[in-house]
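One protein chain omitted, others in place.
Our next item is chain A:
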């Protein structure tokens, strides 16, 4: 055990803090991304019925992806719009492909498959028009995020997803990618990735908690507003028996109706904020996928190192004739007598060759790992920046929503007060 730690691969060093120049260089790379060349939008959603693989009737929603080249615009003429239909499962396939092909990238998540964290008024039905509309926005956001990613946007499969309707699935399958869901335990985990994994777990739990409570807050707020609507009715009924107070009551009742119905728009807008949070809830999973991939590589590396160590040990045993550890080989040699020196020579030779090979392999795996860490960490840094920017914006828009709700509230109650004062 002690030895294996000595020989075991050390986690590659952190890439040095990126100098500002490099950051600018990456910003320049962003300029060259796909999104600068074509415009992408998911413009429509359509309910369809068809037969699935097991020939069962199924209903699904198809989304219309529209693309248009930007370049020709500068020449003064608009290039024609290309469009094609994709369904959610194809988006899922695309994302899985990207996950496997770019293990070191924090791949943007898809919007939720089923409506989650909804408050009671919202339908949890997949075919619900509001849900389909929010998913349409989410899918478009996904395509825009991939298309603006410096590495992902250059992928051919992604490009054909946007431009080639037929045969795309076959093309993906030809790449032979396989989504591996394995869990391994590494001996020397990289502290930074362990921390990142821990962070992803925490992020996921805190955002899902936040979304759950927000849905309940929305429910209760809805209740408070809607109960006020009853004032509208009772004020109006009461006004019928009053003389001087009648007019004031009647119009105050009208303002209570306005107050009660204003909550519908407010909460609908808030749902957009929830969607922004949901994207990062799913990003947490994408972050974990990168950590998992790193663990897998680390595991490979450790296995190779372990193998090499045991071969070295065997070689040494053969050369010195001592058996340090209890082994089957030691037992057999005791039972069946010693090998001839020739046999031993040959064995040592084979082992030495294997050791050499193993060392080469370890070296390349180490390099590969180092490379992975470098690219992955760069993308994680990019992701962190994007996350901070996006979430700040989301929080600002949330605060602005709250401000507008307060202003609406003040307005309605000021109007109502005006009516009451005339009673």
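As a working rule, contacts are C-beta pairs under 8 Å (C-beta built on N, C-alpha and C of every residue); 3 or more make two chains touch, one makes a residue touch a chain; residues count from 1.
Just so we're on the same page, contacts and distances are computed from a predicted model.
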- request: Consult the UniProt record of the chain that does not appear here and report its protein name from "Pyruvate dehydrogenase E1 component subunit alpha", "Sorting nexin-30", "Ribonuclease P protein subunit p25-like protein" or "Putative tRNA(Adenine(34)) deaminase".
  value: "Sorting nexin-30"
- line: The one of A:84, A:245 or A:289 in touch with the missing chain is A:245
- request: Can you work out which residue in A:37, A:220 or A:356 touches the chain that's missing from view?
  value: A:220
Task: Taking the full complex into account, find the residue in A:69, A:100 or A:210 that is in contact with the omitted chain.
output: A:210
- line: Absent-chain interface residues of chain A come out as 199, 202-203, 206-207, 209-210, 213-214, 216-217, 219-221, 223-224, 227-228, 230-231, 234, 237-238, 241, 244-245, 247-248, 252, 387-388, 391-392, 395-396, 398-400, 402-403, 406-407, 409-410, 413-414, 416-417, 420-423
